[in-house]
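Other chains of the complex are left out, but the ones given are in their true place.
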């Protein structure tokens, strides 16, 4: 098996998750260098323990290293497009965390650079690799539910973000619902034509002051005629609530949440079971690993990446339309 | 216990259901007369077996009978308002099947007549008396979920109606969703301010030809700030799908469907459990009985009926707004 | 449809349940007379309201009434065998509450009288008519689980009986487990060859002082080679716990408990659902009605009753063996 040499830009939370997945679970992929502008001793030690050869503050060491075949871009959002373009220019295969960029023109331009370079590109919508959502997708693809009529996605965070974060987050649609827009496209197998948002500030007034909302119900009209609905909240006190249902002509497929255990306690006071897993890294850890596996498989086999350029563009376009619907109070066509 | 003497107008499916509930389960209520313009031997025999004294084609025998305290109006929709007014004029307490009328002015006028007469009035939204939905309502009222943020109602019929029926049904919102509009008000404890409909014909093109839709996702904005969403389909092939969730600041409460048995069959082929109950009369039978119990209790105790005049009016107003939203493609304020 | 005229002996809890089932749900069966040695005004009024013609203290009015086709014996256990014999002698079809008698010879003699008289006889093991257990039985009969290998029955009461009652109850096996012995035979379709009991007094020492146990695990060896296990407790504080599993060569079928509602409340404190139904009359009401339906069907159609003479005898024989196993601490062959 041909070994793939990897560079990772960004050693924050998600960069570390990917580095560990690759080290532990991807035979034939070797992380040579990890770069982070805030590189320090702690990160270096962690990297060494993981068997990573080089640590650096300068991401260009990765771009300029001819031995490196693939680059993971896990740095801050504002660098995604630029680093992607540089990596493409350097002929490297690219895995980039979402979103590629908040600006649609920048995304289009970046994807055009990637395309011309002929390198692999994958965007980090990890939920497509989750065991539950993939089981839904498989049921749909295997015709178990017939033609999809209604797609329902429930996506609720366990706790609201810091209002400071909210200000720079790009808003709930770009920061949180973007995963659900991707999921809606993934599960329906269709593009979204129109969006209507009913939103509110019900969780934390500070979020409102920061110019955002924290609760939303979003109606989607798909090009294939199906109807979708996403409900979002920034705070489900019982844990991270991540569910989906596809309802169609022959039936429906539906998931419930993952829980720490299946144990059920039965007392005079009622029947009690565990809350859903609370933390997204715990809930989705296996999906991050699977995401890496399929990226490296595509690189090695010269196949198509499972989540490509269009998947980087479309959810941002939908998020823009959602923002416009929220402002206008009217349904908005997604511009493609 | 003071005996209440009852007359029933209409001996169709729902009239019979109520007659049986009263005979079998309401001590202290005696059905004296049942009227149906299509009264025949079969119905008469059924009525006699149930201990009903008189059967007639002429509903006026009920209106004119001074012994009768309470009238159940189970005849065709176009007679509801008129019979309600006549019964009120005759000083009788009234239980009327929904809708009171498709026309808002007629409803208002009828309710005004009822109010002046000072008689009891209850409208037939039986789902409020269902064990599952009532458990949701109780959890909300007991503060278990805190302030409601999102109300989700799934309401899907097992099989589409005959297109001939569709033509005279008043449309999906007046015929089917009207129950869900009532449920949304019941569970949220708030009025609905605005409605937005995304609808489609996905089940049966004949329904489209009849001028109606068969699939809809309806967003609701409540006056208390909460957001609601109803998803409707005329055909859930796996059975009658009737669920609700209220999600709020302290948690959520959610129901699943009733099934014929709890048995689960586990084979190499998967784990299989029963479909939801298919037929609405089977699914909601206990709620029809409970509805009668509470009506007669209100009559006997001179208390408030659990579903009153406003509950007869509001869902029709919302259904009108929903129809307008479907036509215009825009969100519509409900006019009160 | 030929009308069946019915007499009921015993107007206690179960006699009333049957009377109401017949009145409300069995078209073509008319209760003419109800007899109870403690007949009083209250019972008489209840009976009149139900449309029962005669009430009496003297059960012989039923035995001697040539118009009466079927007798329900709902009096105290010590009268079951005698009344069954008298009813048989009088040529009446018989439904008798369980047990027919605690004494095996008396049962055999009584069944012999019944057989000679050529009348119908049904014994009151109502759980065979329960929706959940019948779904298990159907799955087994339809070959869904293949050859049965292990039959597991969980049967736990919500609250222990009064120690005074325990003294006259015949012991846990005759009073409580007898239903499970019947269920084991019903679900396995096989007779029980050997019984081993591990029992203890863990719920209430007074039960021990009354000479009984309150907790038991009972192993059964079936003639067809399958193995069974029943676990009993006199006190499941979370409610009436009634479950069964049949595990076999092709899979398994399993039931869970019925609950008042499907509502689930999700808070920071966990996910909470309703306890099982607490009271046996609520839990098994539908089965009592179904039991009556099938009895009267057998009478009308001159068919076989669904639970016959052998079903009255076998569980008592097994209960005896269980008692012997408890005393000796050894497995005991059931004597047939």
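Order of writing sets the chain letters: A, B and C. Residues in each chain are counted from 1.
As a convention for this text, contacts are C-beta pairs under 8 Å (C-beta built on N, C-alpha and C of every residue); 3 or more make two chains touch, one makes a residue touch a chain.
The structure presented is a predicted model; accordingly, all values stated were derived computationally and were not measured.
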- Hey, this file places 3 copies; any idea how many the whole complex holds? 4
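By our rule, only the chains that are shown with their structure count from here on.
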- Furthest chain, CA centroid comparison against chain B: A
- Query: Of the chains present, which has its C-alpha mean closest to the combined C-alpha mean?
  - Reply: B
- Over half of the interface residue numbers used by both chain A and chain B, so same, or under half, so different? same
- Query: When the CA atoms of chain B are placed over those of chain C, what is the turn angle between 0 and 180 degrees, to the nearest 5?
  - Reply: 180
- Task: For chain A and chain C, let me know how many angstrom lie between their CA-based centres, rounded off.
- Result: 58
- Query: How big is the gap, in whole Å, between where the Cα atoms of chain B centre and where those of chain C centre?
  - Reply: 39
- Distance from chain B to chain A - Cα centre to Cα centre, in angstrom: 43
- Could you tell me which residues belong to chain B and also touch two or more other chains? 250-252
- Touching chain A in the complex: which residues of chain C? 236-238, 266-268, 270-275
- As the complex stands, chain A meets chain B at residues 147, 149-150, 152, 154, 156, 194, 196, 198-200, 202-203, 215-217, 219-221, 225-229, 231, 233, 235-238, 247, 249-252, 329-331
- Item | Touch list for chain B against partner chain C, complex | 24, 27, 49, 51, 131-132, 134-136, 139, 144-145, 250-258, 260-268, 274
